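A protein chain is absent from this complex, but the other protein chains hold their places.
Labels for the chains are A and B, by order of writing; each one numbers its residues from 1.
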Amino acid sequence: MYAFSYHKPATAQEAADLMASADEGAYLAGGMTLVPTLKQRLAAPSDVIDLTGIHGLRGIRTLDGKVKVGATTRHAEVAANEHIPVLADLAGRIGDPHVRNCGTLGGSVANSDPAADYPAAVVALDATVHTNKRAIAGDEFFKGLFETALEDGEIVTAVDFRAPSAAAYAKFPNPASRYAVVGVLVARYGDQVRVGVTGAGPCAFRAANIEAALAADFRPGAVDDVGIDYGDFNADLHASAEYRGHLVRVLAKRAVAQIGSADSG
Amino acid sequence: MEISLNVNGTAHSLEVPANTLLSDILRERLRLTGTHVGCDTSQCGACVVHVNGDAVKSCTVLAGQANGASVTTIEGIGTPDDLHPMQTAFRDNHALQCGFCTPGMIMSAIELVEKNDGLTEQAVRDGLEGNLCRCTGYHNIVKAVLAAARQM
Partner (left out) sequence: MTAETGIGASVKRKEDARFITGTGRYTDDVSAPGQSYAVFARSPHARAKLGGIDTSAAAASDGVVAVFTGADLQADGIGDLPCGWMVKSKDGSDMVQPPHPPLAIERVNYVGEPYAVVVAETLEAAKNGAEAVQADFEELPAVVDLKNAAAADSIHDAAPNNQCYDWELGDGAATDAAFERAHHVTRLHIVNNRLIPNAIEPRAALGEYDAAAGSYTLHTTSQNPHLERLVLAAFVNVAPEAKLRVISPDVGGGFGSKIFVYAEETAVIWAAGKLRRPVKWRAERSESFLADAHGRDHVTDAELALAEDGEFLGLRVRTKANMGAYLSTFASSVPTYLYGTLLAGQYKTPAIHVQVQALFTNTAPVDAYRGAGRPEATYVVERLVETAAREIGMDPSDLRRRNFIQPDDFPYETPVALTYDTGDYEASLDKALAHADYAGFAARKAASEASGNKRGIGFSCYIEACGLAPSQVAISLGAGVGLFEVGEVRVDVTGSVTVTTGSHSHGQSHETTFAQIISEKLGVQFENVTVLHGDTGRSDYALGTYGSRSLAVGGSAIVKATEKIVAKGKKIAAHILEAKEDQVDFADGVFQVVDSNQSLTFGEVAFAAYVPANYPLEELEPGLSEKAFYDPPNFTYPAGAHICEVEVDPQTGVVRIEKFVAVDDFGHIVNPMIVEGQVHGGLAQGIGQALLEHGVYDETGQLLSGSYMDYTMPRADDLPSFLVDTTTTPCTHNPLGVKGCGEAGAIGSTAAVMNAVTNALGVTELPMPATPETVWRALREA
């Protein structure tokens, strides 16, 4: 690790000021992504600004059918929360117990790792990402590989998720890292269906054609005939783009089946 | 930077560079070498300790993040004459060979048992996802954790 100065501000404003005055600042939340990066000397910030001392960033609240999760809320806390079962299920499958004891929602969405789980929920659960400056629609948040709508120094403060009438998350974990090779979150809002896909492309996205097929006919078989264009999908040692495309279909069907069996049960 | 932390019941105040990891503080400054380091990508779990009651990878915690924390390491859970039930279960079930993964494995297993009721074999296997062992094939580790769960 290169040398840096460590700060733990008490307010978002203070954090933003520290960032503005730093040569090269980096926010720190759970550290589950940033610290390994620092250890391997893949980043060299002059100042590390720990956001976990900021009041009001941690915790889960409900409000008008929405669930607001503070940015420094840990994965384990979301996993133990009952307000949106699918979100709890998703958070409970991130990494391993130690990662869930430290990693945070804000860190995960700000990082926009193509293989991260939360982004699937941000797009599928009609989320709003709140920052110290503004509110950003979940659909507009992820811009590309490790790229988001956040401006330099902007801090995620919370994410609102809209509670679905039914939902399920199907994840195909990378056998080595346990991140998502592909993750598909299918959410029903009455007649409307939202499908968020992570792992497959450069960043999380909504699968409009699967949504349309399911809105017309909410059964696993409805996904069979949907064309999945895997041309831009990721390819690595563990999965080719084509296989990822195949997994999107299989996982979408499994999520639908899971919702179906929950509905009928 | 100046930090204070409580390790296994003893308070410490230390001056350390900000780019120091909790695992290094434990191993190099406090000479608590039971906490091991087996990787550089936060995946092996050899370094797991409890920080404020949660099992975390001490190789992924910066000095500043540990400031003010209460830390329990493998050296703090039992003594040779008064072992923690998890330590006893590991020995009785031959859940260790080279012993290198063992401290982290035991610290993870304790949290797993403390935070979950009615553990099944599958739940133990899933709960140990963050700890690598190259020696045992996990068979006896799983047995030990289930045995300790009955004792704890």
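Worth a mention:
What we mean here is this: contacts are C-beta pairs under 8 Å (C-beta built on N, C-alpha and C of every residue); 3 or more make two chains touch, one makes a residue touch a chain.
Remember, it's a predicted structure, so these values are computed and weren't measured experimentally.
Although it is not drawn, the missing chain touches A, B when the whole complex is taken into account. Screening B:32, B:69, B:113 or B:147 against the full complex identifies B:32 as the residue touching the chain left out. Mapped onto chain A, the interface with the missing chain covers residues 1-3, 40-41, 172, 174-177, 236-240, 243, 246-247, 250. Residues 17, 19, 27, 32-41, 43-44, 46, 73-75, 78-80, 83, 87, 90-92, 94, 96-103, 106, 121-122, 124-126, 128-129, 131-143 are the ones on chain B that touch the missing chain.
The rule is simple: only the chains that are shown with their structure count from here on.
Put simply, the C-alpha centre of chain A and that of chain B have 28 angstrom between them.
Across the complex, chain B meets chain A through its residues 1, 17-19, 21, 40-43, 45, 48, 54-57, 59-65, 67, 108, 111-112, 127, 129-131.
Across the complex, chain B is touched by residues 1-6, 8, 28, 31-32, 35-36, 38-40, 48, 50, 52, 76, 95-99, 101-102, 177-178 of chain A.
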